[in-house]
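What you see is the complex with one protein chain gone and the rest in place.
What follows is subunit A.
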Amino acid sequence: MSQYRYLPVTDEDRREMLDVIGVQSDEELFSDVPEKIRFKGELNLEPQLSEPELIRFLSRLAKKNVSTSDYPSFLGAGIYDHYIPSVVDSVISRGEFYTAYTPYQAEVSQGELQAIFEFQSLICELTGMEAANSSMYDGSTSLAEAALLSSGVTRNKKIVVSETVHPEYRQVLATYAHGRRLDVVTIPSKDGETDVQALQAAINDETACVIVQYPNFFGHVEPLKDIEEMTHNAKRAQLIVASNPLALGILTPPGDFNADIVVGDCQPLGISESFGGPHCGYFAVSKKLIRKVPGRLVGETVDDKGQRGYVLTLQAREQHIRREKATSNICSNQALNALASSVAMNAFGKKGIRELAEQNIQKAHYAAKKLSEEGVTVCDNHTFFNEFVVDCKRPVSEVNRALLDQGMIGGYDLAKSFSHCENKMLVAVTEMRSKAEIDQFAEALGGIIRG
């Protein structure tokens, strides 16, 4: 009897199969592994658990965590607590989707292919771009790949990035840039926005791209119009914009400002926080860059009877065809999360995305006002979306501990990433926060700061 529910081979099967193969034992199947490197004994792993034991054990570990479903959260900084329609999980739990491989055999993968084609279309509509790929690992690697693409196309090595881009995205960019031997120039911020004078001074004919975030890490809406002009005044430089896709429900899409590449992470649209992943990077480009895009693309075509269908296309860009000359090394992507996000986007529809974005901006502004009334210094007099900065007058980590005692998850400690942001907290307010929660938060934070 097998004690492993995932292993169907019985002792009887084993004997028959070994007979057919013509060996005495399964040990003999490994006779090509030299004795010297054979592992002796049993792997010293944690003990095996039955299904009920496993669920009990992992539930216990899960309960050690403070969950944003139990505590109202004002924490964002790239990942947010948003409404996820129930239909999302119902769809992505279908075995036909989640246990399938990359849709290489198109005839039995039309479902996945069409879903990706729809994802690409939804992203194009949202960003105002002409093409989008089937997903990247996350927003950070999507941004890094965008920089590599720009450098490849322009044959320039200078990457200009604003300090107001997510600090971890910039760290990932630095790692990729080191790999490809590119130079990254970081433009300082001024009052929470890109210092446009410094940016202007940094852009020249050697610039491959200018990277900004819109809305930026501090929640502000960067002056894309001016930045675009500066960028495209240079000989070859391209404009790369990283955007929270939800914000584009209310903000002018980067495509309307002639962005060359728009990237970001779909987490706010239908994907749970999940401690930082798996989420879903998106990657959208203008028409002229379609054949340079990293990763998989799905295209529409017809079959031998003229029926409409979908296939993976322009594969000559990819590693399995072009090997070292491929546009990227990406193979696995985040397809299931792209599906989740598609379902959410379709559930919201054109009205829903607007309402969702409006609720975010309204609630964030209400929270800022409420905090001011409680005597908390709100550092922003700029246009912001669903995040803004407050001055806690004392270390944010301390403040957050006090908030936790009152049953709330506070904002992001900006001092962790910016030396000029001591005691500054980035507060995120999404549609999930009720008036009562916001009021309570404002009151609590005001109280803590006053001491």
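In the analysis below, a residue touches a chain if its C-beta (ideal position, glycine included) is under 8 Å from a C-beta of that chain, and two chains touch if they have at least 3 such contacts; residues count from 1.
Here, contacts and distances are computed from a predicted model.
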UniProt protein name of the chain not shown, from "Probable glycine dehydrogenase (decarboxylating) subunit 2", "Energy-coupling factor transporter ATP-binding protein EcfA2", "Branched-chain amino acid transport system permease protein" or "HTH-type transcriptional repressor YtrA": "Probable glycine dehydrogenase (decarboxylating) subunit 2"
Of A:161, A:336 or A:376, the residue in touch with the unshown chain: A:336
